[in-house]
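Left out: one protein chain. Kept in place: all the others.
In this document, chain identifiers A and B correspond to the written order of the chains, with residue numbering beginning at 1 in each.
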Amino acid sequence: MKAESLTLWLDDRLGIGAIGALVHKKEVPIHRHSIWYYFGGMTLFLFCVQVFTGILLLLYYRPSAETAFESVQFIVTEVQFGWLIRSVHSWSANLMIATLFIHMFSVYFMRAYRQPREMTWLSGVFLLLLAVGFGFSGYLLPWNKLAFFATKVGTEIAGVVPIVGRPVLRFLRGGDDVTGATLTRFFGFHVAVLPAITTVLLASHLMLVQMHGMSVPPSLEGKDLKKMKFFPNFFLRDLIGWVLAIGALAALAALFPWELGEKADAFAPAPAGIRPEWYFLFMFQTLKLIPAKILSFDGEVIGILAFAIGGLAWFGLPFLDKPAPPRRRLVFTAIGVIVVIYMVALTILGYIG
Amino acid sequence: MKGEPRLETYERLGECAQCPNRETVAPGMSANSGRRRFLNYLLGTGFGATALAIFYPILKFLTPPRVIEAAQNSVTAGKLGDLALNSGKIFKFGNKPGILIRSASGELKAFSAVCTHLDCIVQYQPEKKQICAPVTTDNTTSTVKTLEVRRRVRWKSM
Partner (left out) sequence: MKQKDFATVSSRNRFRAYALIPLVAFLFLVTASAQKKNSCVECHSKMEETLSQPVALSKGDVHDARGVSCVDCHRGDATKDEMAAAMDPGKGFVGKPKRADIPVFCGRCHSNAEFMKTFNPGLRVDQEREYSTSVHGKLLKTGDQKVATCVSCHGNHGVRAVNDPLSKVYASNVADTCGSCHANADYMKDYNIPHDQFDNYKTSVHAKALYEKQDLSAPTCNDCHGNHGAAPPGLASVSNVCGQCHARQASLFQSNAHKTVFDLMHAGECIQCHSNHGIKTPSDEMLGVGAKSACLQCHGEGDTGYAVSGRMRARIDEMAASINRSTEILDRAERAGMEVSKPRFELNEAKDALTQSRVLVHTFSIDELDKVIGPGLEVSNKSYGAGGAALAELSFRRKGLTASLFFILFLAALIYLKVREVERRQQALQNEPL
(Lines give C-alpha, C1' and ligand atoms only; values in the text may rest on other atoms or scores of the structure.)
Protein backbone atom coordinates (compact mmCIF):
# COMPACT_ATOMS: atom_id res chain seq x y z
CA MET A 1 0.00 0.00 0.00
CA LYS A 2 1.44 3.31 -0.97
CA ALA A 3 1.87 6.05 1.59
CA GLU A 4 -0.72 8.18 -0.10
CA SER A 5 -3.43 5.56 0.00
CA LEU A 6 -2.61 4.84 3.64
CA THR A 7 -3.05 8.52 4.38
CA LEU A 8 -6.42 8.47 2.67
CA TRP A 9 -7.44 5.35 4.59
CA LEU A 10 -6.52 6.99 7.92
CA ASP A 11 -8.16 10.24 6.97
CA ASP A 12 -11.39 8.38 6.26
CA ARG A 13 -11.35 6.91 9.73
CA LEU A 14 -9.53 9.45 11.93
CA GLY A 15 -10.01 12.66 10.05
CA ILE A 16 -6.31 13.43 10.08
CA GLY A 17 -6.78 15.36 6.90
CA ALA A 18 -7.98 18.28 9.00
CA ILE A 19 -4.79 18.27 11.07
CA GLY A 20 -2.80 17.95 7.88
CA ALA A 21 -4.61 20.96 6.46
CA LEU A 22 -3.90 22.97 9.60
CA VAL A 23 -0.23 22.05 9.52
CA HIS A 24 0.02 22.96 5.85
CA LYS A 25 -1.71 26.24 6.44
CA LYS A 26 0.56 27.36 9.30
CA GLU A 27 3.02 30.03 8.39
CA VAL A 28 5.94 31.60 10.21
CA PRO A 29 6.84 35.25 9.66
CA ILE A 30 10.42 35.94 8.65
CA HIS A 31 12.11 38.91 10.25
CA ARG A 32 15.12 39.99 12.24
CA HIS A 33 13.97 38.15 15.37
CA SER A 34 12.73 34.95 13.72
CA ILE A 35 15.57 32.98 15.24
CA TRP A 36 13.81 32.98 18.59
CA TYR A 37 10.89 31.07 17.17
CA TYR A 38 12.95 27.91 17.28
CA PHE A 39 13.36 27.77 21.02
CA GLY A 40 9.87 26.65 21.89
CA GLY A 41 10.20 23.65 19.59
CA MET A 42 13.65 22.93 20.95
CA THR A 43 12.28 22.87 24.48
CA LEU A 44 9.54 20.53 23.34
CA PHE A 45 12.07 18.27 21.67
CA LEU A 46 14.27 18.12 24.75
CA PHE A 47 11.21 17.37 26.84
CA CYS A 48 10.48 14.43 24.55
CA VAL A 49 14.06 13.25 25.02
CA GLN A 50 13.47 13.47 28.76
CA VAL A 51 10.31 11.42 28.59
CA PHE A 52 11.96 8.82 26.42
CA THR A 53 15.17 8.43 28.41
CA GLY A 54 13.18 8.70 31.61
CA ILE A 55 11.02 5.74 30.66
CA LEU A 56 14.13 3.74 29.82
CA LEU A 57 15.68 4.54 33.18
CA LEU A 58 12.42 3.59 34.85
CA LEU A 59 13.04 0.00 33.75
CA TYR A 60 16.02 -0.30 36.09
CA TYR A 61 15.63 2.38 38.76
CA ARG A 62 14.46 1.47 42.27
CA PRO A 63 12.91 4.30 44.30
CA SER A 64 13.79 3.47 47.90
CA ALA A 65 16.50 4.89 50.12
CA GLU A 66 18.20 1.51 50.44
CA THR A 67 18.31 0.71 46.75
CA ALA A 68 18.13 3.96 44.74
CA PHE A 69 21.82 4.78 44.69
CA GLU A 70 22.82 1.21 43.98
CA SER A 71 20.31 0.97 41.14
CA VAL A 72 21.73 4.09 39.48
CA GLN A 73 25.23 2.70 39.99
CA PHE A 74 23.98 -0.49 38.39
CA ILE A 75 22.59 1.39 35.41
CA VAL A 76 25.83 3.25 34.91
CA THR A 77 28.14 0.25 35.28
CA GLU A 78 26.32 -2.93 34.37
CA VAL A 79 23.57 -2.01 31.93
CA GLN A 80 24.77 -1.64 28.36
CA PHE A 81 24.74 2.01 27.34
CA GLY A 82 23.21 2.76 30.72
CA TRP A 83 25.85 5.45 31.16
CA LEU A 84 24.64 7.05 27.94
CA ILE A 85 20.94 7.04 28.79
CA ARG A 86 21.57 8.35 32.29
CA SER A 87 23.94 11.12 31.26
CA VAL A 88 21.68 12.15 28.37
CA HIS A 89 18.76 12.35 30.78
CA SER A 90 20.70 14.54 33.22
CA TRP A 91 22.20 16.81 30.56
CA SER A 92 18.98 17.11 28.58
CA ALA A 93 17.21 18.24 31.75
CA ASN A 94 19.62 21.13 32.12
CA LEU A 95 19.55 21.99 28.42
CA MET A 96 15.78 21.91 28.44
CA ILE A 97 15.57 24.38 31.29
CA ALA A 98 18.10 26.60 29.55
CA THR A 99 16.11 26.64 26.30
CA LEU A 100 12.96 27.10 28.31
CA PHE A 101 14.38 30.27 29.85
CA ILE A 102 15.50 31.51 26.45
CA HIS A 103 12.06 30.77 25.02
CA MET A 104 10.33 32.54 27.90
CA PHE A 105 12.51 35.63 27.73
CA SER A 106 12.29 35.84 23.95
CA VAL A 107 8.50 35.73 24.27
CA TYR A 108 8.77 38.45 26.90
CA PHE A 109 10.93 40.75 24.83
CA MET A 110 8.93 40.14 21.67
CA ARG A 111 5.75 40.86 23.63
CA ALA A 112 4.17 37.68 22.35
CA TYR A 113 2.02 37.47 25.49
CA ARG A 114 -0.28 40.29 24.40
CA GLN A 115 -3.87 39.85 23.42
CA PRO A 116 -5.10 37.30 22.29
CA ARG A 117 -2.24 35.17 23.60
CA GLU A 118 -2.62 35.75 27.35
CA MET A 119 -3.63 32.15 28.08
CA THR A 120 -0.65 30.89 26.15
CA TRP A 121 1.56 32.93 28.46
CA LEU A 122 -0.25 31.73 31.59
CA SER A 123 0.02 28.08 30.56
CA GLY A 124 3.66 28.75 29.74
CA VAL A 125 4.45 30.07 33.21
CA PHE A 126 2.76 27.01 34.68
CA LEU A 127 4.88 24.85 32.43
CA LEU A 128 7.95 26.66 33.74
CA LEU A 129 6.94 25.79 37.29
CA LEU A 130 6.35 22.19 36.25
CA ALA A 131 9.75 22.00 34.55
CA VAL A 132 11.45 23.36 37.64
CA GLY A 133 9.44 20.87 39.70
CA PHE A 134 10.68 18.08 37.44
CA GLY A 135 14.23 19.29 37.97
CA PHE A 136 13.93 19.51 41.73
CA SER A 137 12.22 16.14 42.17
CA GLY A 138 14.43 14.37 39.68
CA TYR A 139 17.61 15.67 41.26
CA LEU A 140 16.94 13.74 44.47
CA LEU A 141 16.35 10.39 42.78
CA PRO A 142 19.98 9.14 42.66
CA TRP A 143 20.00 9.59 46.46
CA ASN A 144 23.58 10.85 46.62
CA LYS A 145 25.07 13.22 49.17
CA LEU A 146 24.76 16.31 46.98
CA ALA A 147 21.13 15.64 46.13
CA PHE A 148 20.21 14.81 49.69
CA PHE A 149 21.51 18.08 51.07
CA ALA A 150 20.29 20.17 48.16
CA THR A 151 16.80 18.81 48.82
CA LYS A 152 17.16 19.40 52.53
CA VAL A 153 18.15 23.03 51.99
CA GLY A 154 15.55 23.60 49.27
CA THR A 155 12.63 22.25 51.28
CA GLU A 156 13.91 24.11 54.33
CA ILE A 157 13.60 27.35 52.41
CA ALA A 158 10.08 26.41 51.37
CA GLY A 159 9.29 25.87 55.01
CA VAL A 160 10.27 29.42 55.91
CA VAL A 161 7.21 30.93 54.22
CA PRO A 162 4.80 32.18 56.89
CA ILE A 163 1.64 30.23 57.68
CA VAL A 164 1.73 27.73 54.81
CA GLY A 165 5.45 27.03 54.97
CA ARG A 166 5.43 24.27 57.55
CA PRO A 167 2.58 22.24 56.04
CA VAL A 168 4.16 22.62 52.60
CA LEU A 169 7.49 21.41 53.97
CA ARG A 170 5.85 18.38 55.54
CA PHE A 171 3.96 17.70 52.34
CA LEU A 172 7.09 17.86 50.24
CA ARG A 173 9.25 15.84 52.60
CA GLY A 174 6.66 13.29 53.55
CA GLY A 175 7.54 14.03 57.16
CA ASP A 176 9.69 16.44 59.10
CA ASP A 177 13.03 15.35 57.66
CA VAL A 178 14.33 14.23 54.31
CA THR A 179 14.09 10.46 54.42
CA GLY A 180 13.23 7.50 52.22
CA ALA A 181 9.67 8.75 52.36
CA THR A 182 10.78 11.93 50.63
CA LEU A 183 12.45 9.90 47.93
CA THR A 184 9.38 7.81 47.24
CA ARG A 185 7.20 10.90 47.19
CA PHE A 186 9.51 12.78 44.84
CA PHE A 187 9.60 9.75 42.60
CA GLY A 188 5.81 9.75 42.45
CA PHE A 189 5.82 13.45 41.58
CA HIS A 190 8.52 13.01 38.99
CA VAL A 191 7.10 10.07 37.02
CA ALA A 192 3.35 10.38 37.54
CA VAL A 193 1.96 13.61 38.96
CA LEU A 194 4.06 16.11 37.07
CA PRO A 195 3.90 14.26 33.74
CA ALA A 196 0.13 14.05 33.97
CA ILE A 197 -0.29 17.76 34.63
CA THR A 198 2.34 18.60 32.03
CA THR A 199 0.58 16.56 29.36
CA VAL A 200 -2.59 18.55 29.84
CA LEU A 201 -0.88 21.92 30.02
CA LEU A 202 1.50 21.21 27.17
CA ALA A 203 -1.36 20.10 24.95
CA SER A 204 -3.25 23.30 25.76
CA HIS A 205 -0.16 25.42 25.23
CA LEU A 206 0.54 23.89 21.81
CA MET A 207 -3.08 24.05 20.81
CA LEU A 208 -3.23 27.72 21.73
CA VAL A 209 -0.10 28.42 19.71
CA GLN A 210 -1.63 26.76 16.65
CA MET A 211 -4.90 28.56 17.23
CA HIS A 212 -3.41 32.03 17.40
CA GLY A 213 -0.51 31.55 15.05
CA MET A 214 2.94 33.05 15.46
CA SER A 215 3.03 36.52 16.94
CA VAL A 216 5.16 39.34 15.66
CA PRO A 217 7.07 41.94 17.71
CA PRO A 218 5.16 45.23 18.15
CA SER A 219 7.69 47.19 16.08
CA LEU A 220 6.97 44.99 13.09
CA GLU A 221 3.25 44.85 13.50
CA GLY A 222 1.17 45.77 10.51
CA LYS A 223 4.15 45.50 8.22
CA ASP A 224 3.89 43.19 5.29
CA LEU A 225 6.40 40.52 6.26
CA LYS A 226 7.64 37.63 4.29
CA LYS A 227 6.30 34.34 5.52
CA MET A 228 7.62 30.82 5.31
CA LYS A 229 5.51 27.74 5.48
CA PHE A 230 5.71 25.85 8.70
CA PHE A 231 5.76 22.57 6.86
CA PRO A 232 8.20 21.70 5.37
CA ASN A 233 10.37 24.83 5.60
CA PHE A 234 10.30 25.80 9.25
CA PHE A 235 9.93 22.23 10.35
CA LEU A 236 13.03 21.12 8.47
CA ARG A 237 14.96 23.93 10.03
CA ASP A 238 13.62 22.88 13.40
CA LEU A 239 14.82 19.40 12.58
CA ILE A 240 18.36 20.62 11.96
CA GLY A 241 18.33 22.12 15.42
CA TRP A 242 17.01 18.92 16.94
CA VAL A 243 19.57 16.78 15.18
CA LEU A 244 22.33 19.07 16.41
CA ALA A 245 20.84 18.85 19.89
CA ILE A 246 21.11 15.06 19.75
CA GLY A 247 24.73 15.47 18.75
CA ALA A 248 25.33 17.88 21.62
CA LEU A 249 23.73 15.51 24.12
CA ALA A 250 25.80 12.59 22.86
CA ALA A 251 28.96 14.66 23.13
CA LEU A 252 28.13 15.84 26.65
CA ALA A 253 27.28 12.31 27.77
CA ALA A 254 30.52 10.88 26.42
CA LEU A 255 32.89 13.71 27.35
CA PHE A 256 31.33 15.02 30.56
CA PRO A 257 29.48 12.10 32.10
CA TRP A 258 27.13 13.01 34.92
CA GLU A 259 28.67 12.31 38.33
CA LEU A 260 27.24 9.69 40.64
CA GLY A 261 29.01 10.78 43.83
CA GLU A 262 28.60 9.03 47.18
CA LYS A 263 25.49 7.55 48.66
CA ALA A 264 23.49 9.87 50.90
CA ASP A 265 24.13 9.52 54.61
CA ALA A 266 21.60 11.22 56.86
CA PHE A 267 24.04 11.28 59.76
CA ALA A 268 26.94 12.91 57.94
CA PRO A 269 27.34 16.70 58.01
CA ALA A 270 26.51 18.70 54.89
CA PRO A 271 29.41 19.05 52.48
CA ALA A 272 30.94 22.52 52.46
CA GLY A 273 29.65 24.97 49.89
CA ILE A 274 26.45 23.06 49.19
CA ARG A 275 24.31 24.78 46.60
CA PRO A 276 21.37 23.91 44.39
CA GLU A 277 21.37 23.40 40.63
CA TRP A 278 22.17 26.45 38.51
CA TYR A 279 18.57 27.33 37.73
CA PHE A 280 17.87 27.86 41.44
CA LEU A 281 21.17 29.49 42.16
CA PHE A 282 20.18 33.11 41.63
CA MET A 283 17.40 32.79 44.22
CA PHE A 284 19.62 30.89 46.63
CA GLN A 285 22.38 33.48 46.29
CA THR A 286 19.88 36.32 46.82
CA LEU A 287 18.69 34.73 50.04
CA LYS A 288 22.28 34.37 51.19
CA LEU A 289 22.95 38.05 50.55
CA ILE A 290 19.82 39.35 52.27
CA PRO A 291 20.60 40.55 55.81
CA ALA A 292 19.28 38.39 58.61
CA LYS A 293 16.79 40.97 59.73
CA ILE A 294 14.97 43.69 57.83
CA LEU A 295 13.00 46.01 60.07
CA SER A 296 12.33 43.29 62.63
CA PHE A 297 11.21 40.85 59.94
CA ASP A 298 13.13 37.71 59.11
CA GLY A 299 15.29 38.50 56.06
CA GLU A 300 14.74 35.11 54.48
CA VAL A 301 10.95 35.41 54.67
CA ILE A 302 11.10 38.85 53.08
CA GLY A 303 13.26 37.42 50.29
CA ILE A 304 10.91 34.56 49.59
CA LEU A 305 7.87 36.81 49.66
CA ALA A 306 9.63 39.22 47.31
CA PHE A 307 10.25 36.38 44.89
CA ALA A 308 6.65 35.26 45.22
CA ILE A 309 5.41 38.74 44.41
CA GLY A 310 7.83 38.96 41.51
CA GLY A 311 6.63 35.60 40.29
CA LEU A 312 3.01 36.69 40.49
CA ALA A 313 3.80 39.86 38.56
CA TRP A 314 5.59 37.76 35.96
CA PHE A 315 2.57 35.49 35.78
CA GLY A 316 0.13 38.35 35.38
CA LEU A 317 2.30 40.10 32.82
CA PRO A 318 -0.28 40.11 30.00
CA PHE A 319 -2.65 41.99 32.27
CA LEU A 320 -0.03 44.50 33.38
CA ASP A 321 1.33 45.34 29.99
CA LYS A 322 -1.75 46.63 28.26
CA PRO A 323 -1.52 48.20 24.81
CA ALA A 324 0.17 51.44 25.61
CA PRO A 325 2.36 54.15 24.12
CA PRO A 326 5.90 53.16 23.17
CA ARG A 327 7.13 54.70 26.45
CA ARG A 328 5.45 51.86 28.34
CA ARG A 329 7.10 49.37 26.03
CA LEU A 330 10.48 50.77 26.89
CA VAL A 331 9.77 50.41 30.60
CA PHE A 332 8.91 46.77 30.23
CA THR A 333 11.92 46.12 28.07
CA ALA A 334 14.09 47.78 30.67
CA ILE A 335 12.54 45.68 33.44
CA GLY A 336 13.17 42.56 31.39
CA VAL A 337 16.79 43.46 30.81
CA ILE A 338 17.29 44.18 34.50
CA VAL A 339 15.74 40.83 35.44
CA VAL A 340 17.98 38.95 33.02
CA ILE A 341 21.11 40.76 34.18
CA TYR A 342 20.15 40.18 37.78
CA MET A 343 19.60 36.45 37.27
CA VAL A 344 22.83 36.00 35.31
CA ALA A 345 24.88 38.09 37.74
CA LEU A 346 23.66 36.26 40.82
CA THR A 347 24.12 32.88 39.20
CA ILE A 348 27.73 33.78 38.45
CA LEU A 349 28.11 35.07 42.00
CA GLY A 350 26.73 31.82 43.30
CA TYR A 351 29.48 29.93 41.54
CA ILE A 352 32.44 32.09 42.36
CA GLY A 353 31.29 33.08 45.83
CA MET B 1 -8.36 2.27 -8.05
CA LYS B 2 -11.49 4.28 -8.63
CA GLY B 3 -11.71 7.94 -7.80
CA GLU B 4 -8.05 8.31 -6.96
CA PRO B 5 -6.13 11.11 -8.65
CA ARG B 6 -3.59 9.93 -11.11
CA LEU B 7 -0.70 10.39 -8.75
CA GLU B 8 1.46 7.81 -10.41
CA THR B 9 2.43 10.12 -13.20
CA TYR B 10 3.81 12.70 -10.82
CA GLU B 11 6.78 12.37 -8.57
CA ARG B 12 5.19 13.58 -5.42
CA LEU B 13 1.83 14.31 -3.92
CA GLY B 14 0.83 17.80 -4.79
CA GLU B 15 2.62 18.09 -8.08
CA CYS B 16 -0.62 18.40 -9.95
CA ALA B 17 -1.21 22.05 -10.78
CA GLN B 18 -4.60 22.07 -9.08
CA CYS B 19 -3.29 20.83 -5.77
CA PRO B 20 -2.72 23.55 -3.17
CA ASN B 21 0.34 21.73 -1.78
CA ARG B 22 2.51 22.17 -4.71
CA GLU B 23 6.05 21.17 -4.75
CA THR B 24 5.94 21.09 -8.44
CA VAL B 25 8.81 20.66 -10.66
CA ALA B 26 8.50 23.76 -12.74
CA PRO B 27 8.68 23.20 -16.49
CA GLY B 28 12.25 23.23 -17.59
CA MET B 29 13.59 22.11 -14.27
CA SER B 30 13.16 18.42 -14.81
CA ALA B 31 16.91 18.02 -14.87
CA ASN B 32 16.92 18.70 -11.14
CA SER B 33 14.70 15.78 -10.37
CA GLY B 34 17.74 13.53 -10.51
CA ARG B 35 19.57 15.67 -8.02
CA ARG B 36 16.48 15.85 -5.91
CA ARG B 37 16.14 12.12 -5.95
CA PHE B 38 19.75 11.76 -4.91
CA LEU B 39 19.32 14.25 -2.09
CA ASN B 40 16.21 12.47 -0.91
CA TYR B 41 18.04 9.19 -1.07
CA LEU B 42 20.94 10.59 0.95
CA LEU B 43 18.54 12.13 3.39
CA GLY B 44 16.76 8.85 3.84
CA THR B 45 20.07 7.06 4.37
CA GLY B 46 21.19 9.75 6.77
CA PHE B 47 18.02 9.48 8.81
CA GLY B 48 18.27 5.73 8.73
CA ALA B 49 21.86 5.73 9.93
CA THR B 50 21.12 8.21 12.69
CA ALA B 51 18.07 6.26 13.71
CA LEU B 52 20.25 3.17 13.89
CA ALA B 53 22.85 5.04 15.93
CA ILE B 54 20.08 5.97 18.34
CA PHE B 55 18.15 2.73 18.46
CA TYR B 56 21.11 0.38 18.70
CA PRO B 57 22.14 1.68 22.15
CA ILE B 58 18.52 1.72 23.24
CA LEU B 59 18.05 -1.88 22.20
CA LYS B 60 21.21 -2.84 24.05
CA PHE B 61 19.97 -0.91 27.05
CA LEU B 62 16.75 -2.87 27.10
CA THR B 63 18.58 -6.19 26.96
CA PRO B 64 19.01 -7.47 30.52
CA PRO B 65 22.66 -7.21 31.55
CA ARG B 66 24.86 -10.07 32.78
CA VAL B 67 24.38 -9.15 36.41
CA ILE B 68 20.63 -9.16 36.78
CA GLU B 69 20.07 -7.08 39.88
CA ALA B 70 21.59 -4.08 41.58
CA ALA B 71 23.34 -4.65 44.91
CA GLN B 72 20.86 -4.56 47.73
CA ASN B 73 21.02 -3.43 51.26
CA SER B 74 21.18 -6.97 52.48
CA VAL B 75 23.54 -9.48 50.91
CA THR B 76 23.61 -13.21 50.91
CA ALA B 77 26.73 -14.09 52.76
CA GLY B 78 26.48 -17.79 52.23
CA LYS B 79 24.66 -21.00 53.03
CA LEU B 80 24.00 -21.73 56.68
CA GLY B 81 25.24 -25.25 56.12
CA ASP B 82 28.57 -23.89 54.88
CA LEU B 83 29.23 -22.00 58.06
CA ALA B 84 30.25 -24.43 60.79
CA LEU B 85 29.86 -23.63 64.46
CA ASN B 86 32.67 -21.47 65.83
CA SER B 87 33.81 -20.23 62.45
CA GLY B 88 33.93 -17.00 60.51
CA LYS B 89 33.52 -15.99 56.88
CA ILE B 90 34.45 -12.83 55.00
CA PHE B 91 31.83 -11.47 52.60
CA LYS B 92 31.47 -8.38 50.43
CA PHE B 93 28.94 -5.85 51.62
CA GLY B 94 28.62 -3.13 49.00
CA ASN B 95 32.06 -1.64 48.85
CA LYS B 96 33.22 -2.86 52.24
CA PRO B 97 34.22 -6.25 53.58
CA GLY B 98 32.23 -7.79 56.38
CA ILE B 99 32.85 -10.81 58.57
CA LEU B 100 30.09 -13.21 59.52
CA ILE B 101 30.72 -15.24 62.64
CA ARG B 102 28.81 -18.25 63.86
CA SER B 103 29.60 -18.75 67.52
CA ALA B 104 29.95 -22.09 69.25
CA SER B 105 26.38 -21.80 70.47
CA GLY B 106 25.08 -21.18 66.97
CA GLU B 107 24.52 -17.42 67.26
CA LEU B 108 25.23 -15.39 64.14
CA LYS B 109 26.90 -11.99 64.23
CA ALA B 110 28.11 -9.70 61.50
CA PHE B 111 30.79 -7.04 61.80
CA SER B 112 32.71 -4.75 59.54
CA ALA B 113 35.85 -6.66 58.70
CA VAL B 114 38.01 -3.54 58.52
CA CYS B 115 40.28 -3.19 61.54
CA THR B 116 40.36 0.33 62.93
CA HIS B 117 44.16 0.24 63.40
CA LEU B 118 45.61 -0.01 59.89
CA ASP B 119 42.52 -1.03 57.91
CA CYS B 120 43.61 -4.65 57.51
CA ILE B 121 40.94 -7.27 56.91
CA VAL B 122 40.46 -9.21 60.12
CA GLN B 123 40.03 -12.96 60.50
CA TYR B 124 38.21 -15.17 62.92
CA GLN B 125 40.45 -17.55 64.87
CA PRO B 126 38.36 -20.48 66.10
CA GLU B 127 40.97 -21.67 68.64
CA LYS B 128 40.91 -18.36 70.41
CA LYS B 129 37.25 -17.70 69.62
CA GLN B 130 38.32 -14.17 68.77
CA ILE B 131 38.50 -11.87 65.81
CA CYS B 132 42.14 -11.17 65.12
CA ALA B 133 43.99 -8.70 62.96
CA PRO B 134 47.16 -9.81 61.25
CA VAL B 135 49.29 -7.00 62.64
CA THR B 136 48.80 -7.36 66.33
CA THR B 137 46.91 -10.65 66.84
CA ASP B 138 45.70 -9.18 70.03
CA ASN B 139 42.17 -9.47 71.16
CA THR B 140 40.83 -6.89 68.79
CA THR B 141 37.15 -7.64 69.14
CA SER B 142 36.70 -4.42 71.00
CA THR B 143 38.13 -2.40 68.14
CA VAL B 144 36.08 -4.06 65.39
CA LYS B 145 33.23 -1.81 64.33
CA THR B 146 29.76 -3.24 64.19
CA LEU B 147 27.81 -2.74 61.01
CA GLU B 148 25.02 -0.26 61.37
CA VAL B 149 21.92 -1.75 62.91
CA ARG B 150 19.64 -0.93 60.02
CA ARG B 151 21.55 -3.21 57.66
CA ARG B 152 20.99 -6.89 58.01
CA VAL B 153 22.83 -9.95 56.81
CA ARG B 154 20.62 -12.55 55.21
CA TRP B 155 21.74 -16.09 54.94
CA LYS B 156 20.46 -18.85 52.77
CA SER B 157 19.35 -21.93 54.61
CA MET B 158 20.19 -25.36 53.26
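Here is the rule we go by: a residue touches a chain if its C-beta (ideal position, glycine included) is under 8 Å from a C-beta of that chain, and two chains touch if they have at least 3 such contacts.
Small disclaimer: the values here were computed from a predicted structure and weren't measured.
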Chain not shown, its touching partners among those shown: A, B
Selected residue (touches chain absent from view) among A:Val161, A:Ala250 or A:Leu287: A:Ala250
Sole residue of A:Val200, A:Leu220 or A:Ile240 that reaches the chain not shown, by the stated touch rule: A:Ile240
For chain A, the residues touching the chain missing from this view: 73, 76-77, 83-84, 228-229, 232-233, 236-237, 239-240, 243-244, 246-247, 250-251, 253-260
Where the unshown chain meets chain B, residue by residue: 17, 22-27, 29, 32, 35-36, 39-40, 42-43, 46-47, 49-50, 53, 92, 95-97, 118-121, 134-138
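In this section, only the chains that are shown with their structure count from here on.
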Contact footprint of chain B on chain A as seen in their complex: 4-5, 8, 24, 56, 59-60, 62, 66-67, 70-71, 73-74, 78-82, 84-85, 243, 246
Footprint of chain A on chain B - complex, ascending: 1, 4, 7, 13, 20-21, 50, 54, 57-58, 60-63, 65-67, 69-73, 94
